[in-house]
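The complex appears here minus one protein chain, its other protein chains still in place.
Residue numbering begins at 1 within each chain, and the chains themselves are lettered A, B and C in the order written.
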Amino acid sequence: MKLTSSMAYKNPQEIMFGKAIKPVITKRGLKIGGGNVIPEIVPHPRPGREKDKGTLIREFERANDDALERCVNVGHPYLVIENEHIYQMTNNPSWGGEIAAQTAHQMDEYKDKYGLIAAYRSTIADIRKPDIVNMRDSDQTRKVFESFNECARHSDIVSIESMGGKEIFDYSIIRNDITGMLFAQAILGGRDVEWIWKQIVKIAKKHNCIPGGDTDCAQANTAMFMAGGFLSKNIPHTLAALCRAISAGRTLVAYECGATGPGKDCAYENPIIKAITGIPIATEGKTSACAHSALCGNVIAAVCDLWSNEAVEFHDMFGGSSAAVFTEILGYDAALMNASVELGYQKQFQACLIASDRYRDPQAFILCPDNAWTIGKAITDNSESCFTRARAAALKCGELILGDPKMMLTAFENKSLLDYLKELDSLPDNEGDFIDICLKKYSKVKGFNPASYGF
Amino acid sequence: MKLTSSMAYKNPQEIMFGKAIKPVITKRGLKIGGGNVIPEIVPHPRPGREKDKGTLIREFERANDDALERCVNVGHPYLVIENEHIYQMTNNPSWGGEIAAQTAHQMDEYKDKYGLIAAYRSTIADIRKPDIVNMRDSDQTRKVFESFNECARHSDIVSIESMGGKEIFDYSIIRNDITGMLFAQAILGGRDVEWIWKQIVKIAKKHNCIPGGDTDCAQANTAMFMAGGFLSKNIPHTLAALCRAISAGRTLVAYECGATGPGKDCAYENPIIKAITGIPIATEGKTSACAHSALCGNVIAAVCDLWSNEAVEFHDMFGGSSAAVFTEILGYDAALMNASVELGYQKQFQACLIASDRYRDPQAFILCPDNAWTIGKAITDNSESCFTRARAAALKCGELILGDPKMMLTAFENKSLLDYLKELDSLPDNEGDFIDICLKKYSKVKGFNPASYGF
Amino acid sequence: MLTLNGEIMKTKTSSIFTRFDINLEVEKQKVRKVSTDELLQEVADCVAEGDDDEIENIVKNVLKTKSPVKVIDEGLIPGMNEVTRLWDEGVYFLPQVILSSDTMIAGIALCEKRMGKLMEKKGKVVTHTAEGDIHDIGQVIVNALLNAAGFEVINLGADVPVDEVVKACKLHNPVMLTGTALMTTTMTAFPKIAAELKELGLNIPFVCGGGAVSEEYVISFDYGVWGKEASQASAMAEDALKGLSWQEIRNKWNG
Partner (left out) sequence: MLTLNGEIMKTKTSSIFTRFDINLEVEKQKVRKVSTDELLQEVADCVAEGDDDEIENIVKNVLKTKSPVKVIDEGLIPGMNEVTRLWDEGVYFLPQVILSSDTMIAGIALCEKRMGKLMEKKGKVVTHTAEGDIHDIGQVIVNALLNAAGFEVINLGADVPVDEVVKACKLHNPVMLTGTALMTTTMTAFPKIAAELKELGLNIPFVCGGGAVSEEYVISFDYGVWGKEASQASAMAEDALKGLSWQEIRNKWNG
């Protein structure tokens, strides 16, 4: 696999929400990245509905129908629905397939009856837990691919949140070990993404389905989540920022294997991905507070093409079911951005999104389009290996944070960051050497099986 | 009482979110309408927590604490919390008072510990149901005032959603009877607001509390709610639009009696009120989809000072309690607007808010700042009586809707509107004559007691 | 200073919103003829137009030549049925139904006067809004639609204590009980009512609706049937009249 060595966008000012260099078109003619921001709603079943296939199918039928109906009721013209598989759906691949078929049918009906244009994304659950199974050869692995097959038949888009490297990552992050994180994300994650996405792309193409993309949720979002808010003392926010920069190279592999976007919503590294590849991306921010809190609630919308809520449990609210409620909110968020495009004020609007969060937190800072682009540039300029580009991204990320005096850090955050950068600097320059060191260093971590990654 | 005969804003272009001609300052120094948009979160207790005082107090303690904590965690600098009394709180005035005291204490702590600036609004429930009690003389009436007394001691702001006229309104709206609606809102509602607010203002002043304002929720929001979305067939949306225009004169009475704002969130007539009076207002839109769906989700923010979610039932979501989640979202909405102010792009931002919804629905159309101002002007130009100003507002509203070819109407909506306008035109010019006709016409409506309004 | 309104008015909106209602407007359907008799058709038309000023003259006139039972059965009720049909099909709006119902009821009153006794209603339905709750417009609509469908409505009004609801059920033994609540903190009265009914052995389908009331909540207690739209109330009452049990009604309408 050849690593990307040039930027799709020649400068960060050109990257704008709603528009991507390489838009994609879904089965019912929805153009993603073609000029408009489109809401992407993600409903999640209530506890207990996983009990059997019947209750689960019914749950998604309702949730998805509520979302579609709300669009018609308030006039939102376009919608993407994503159903993230719960464990049981991927573990029983026919379940996910039937739900995809049902949703496709619902969308056809809404199109015929009202003219609403919708599309469906199935996100298969990665049930290959690295410390339990061999990632490349296990029943779980086969079920994952079977699920892709079942779903791609009916869905517009397929995605996954792949798990490669998680065993080493979890071990490392709670030990403040940036070397281990880099190894987990860039080397193990990168190799797993490559292995799995070559196959996903084939399956998707066979069924005329769009291979959407991956996310480093398993690692970078764990870091973000642990970094938490200003009151949290789990890990430094600067570590989460570096981890995000590192994640871009890992997620990029999926596109290098043929995924075309739209990228997965929870990939906060997507602004970097869009800068590098020009593919459309989904992002989530303030309106995904239902799923988790974040310190980049507005800025993460600055270059989005789909705008998502990450996930909301299906339940009744005063204003209707949560699926309907969040569809309404996301749709209005999107309408506002699209209105700015129509008025020709999109640059000003984007500036507001950025100014809201630029200096709120280092994690937000590095995802501002200019910084995201610069990190992307460090990645493409260091395309010798997954290792070199990940390290370059992390170093550039640190440099940016330290280089802007308005980006305030606590003394502890600052000191931690300096330590991480020193450690990154001290690593060997060659991927092979780095791998050798790490395979040795982490050989005794419980559940680490190098064969899962072809070592 | 002298009716307002001039506009605070000389033209609609001057009205902007975050800034009011007459800002107010709360106990902990929060300036509302002083340049920034501030989030106003409204949590609502779960079913069953009304069981006794203890469980209810605990419920509000948690919800309010979650909201305050989330602000600190994500960096939202200012917050208003509103607690809308449920029936039991006003029926037992000490309950509401204790909850207000508890919240004031929580806010003091967050200020001391973190520097967060928060304020508290108590909204007393109007438990005087007009077809059951005499509005001016009943145990319920006394409990309402007692509640104001108990709460004003501790709260920053007090408000109410008053009920005057509801019995006639409900009868009329389901009979397509615009005359009855006008009578209910302008005459009965207007008189009740005057009677009640003279007393509320006195109580509030005694306790150094801000008399916030009223809302025509009981009538105009019933109409909006019944009008519903594009699939609803309850009442024409044009009727709801007229009803909104009429409501402004009713809500205005509270300010004419000495209320100073911030106006209540659910008063969608507030843009008209702000244009007339220059007081700061709360509004709610897309982020109150949790409470009800609306067709003006963005435009209603165009001139807001507080930005609210209307109400969300307290429950756990993946991202924390609903109180925390909606505080986070509202705060990011506000941050975005404030960023536009800091960048000097607030006009462009406002234009986007407007363009999002201007032609989505007639109800949204008439609340665009230009139209809201024009309706306000019709009100102040016809200040002979509550009747004349309400009718003028309705006629102007209809004229505006019919006058803009981009404002599409269905044939039925259009015909209905023409019928309403004809009916309004045919009414006598003098308030006294109008009242005589109506007192007679509605004398047999079940539960209508003219004495409740001093007739 | 910027003045932007002109630009906003020129904006294309298709990427921002779609007016689905404009495409949806149902072809103007007409009230169908319900009688070959000119006078009875006039009665039906008057009901269909909801003209409760005119109905008195028309009914008085037709009663000169026809029996009050005939006027009711072949004029007033068929007229109302047409209105209900058009409302069900999405042609008519709610006020049209209410006004027609008012008109039909006024006509029936005249016929009853002539008969010297009250017309026999289909069955009784007790309706109420929960204790502590003043949001009763949903109930008002339900009442009107039940009336329109020919049921006798025992309207207990709003803010009704649990005991009074139970007492009314004991007294009237209705085919159905309805409850409206718009607050999560008032709907808690419903399971209490259901429990008391059960204790008394009053097996009555209890249809609960209103903004705050979720299906999940209502089907968590015996007798409870969730009502989503006011328009369902009369069809559910018909089911109860036919003798369907609360379980059967729940299975049919909920889930």
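As a convention for this text, a contact is a pair of C-beta atoms (placed from the backbone, for glycine too) under 8 Å apart; a residue touches a chain by one contact, two chains touch by 3 or more.
Model, not experiment: these values are computed from the prediction.
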Which displayed chains the hidden chain touches across the whole complex: A, B
Chain not shown: contacting residue from A:Arg360, A:Lys377 or A:Arg391: A:Arg360
Given A:Ser5, A:Ser94, A:Asn134 or A:Thr410, the one touching the chain that is not displayed: A:Thr410
Residue touching the undisplayed chain, where the options are A:Gln88, A:Ser122, A:Ser288 or A:Gln363: A:Gln88
Missing-partner contacts on chain A, residue numbers: 13, 44-50, 86-88, 91, 127, 129, 131-132, 163, 170-171, 173-176, 222, 226, 230-231, 233-236, 292, 313, 347-348, 350-351, 354-360, 370, 404, 406, 408, 410-412
For chain B, residues in touch with the removed chain: 35-36, 72-77, 114-116, 316, 318, 335, 338-339, 341-343
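Everything below uses one rule, namely that only the chains that are shown with their structure count from here on.
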Length of the line joining the C-alpha centres of chain A and chain C, rounded to whole Å: 49
Between chain C and chain B, distance of the C-alpha-averaged centres to the nearest whole Å: 30
Intercentroid distance (Cα basis), chain B paired with chain A, Å: 40
Touching two or more other chains - residue numbers and ranges from chain A: 72-75, 318, 335, 338-339, 342-343
Per-residue multi-chain contacts in chain C, two or more chains: 4, 7-8, 11, 13, 16-17, 19-20, 24, 184, 211
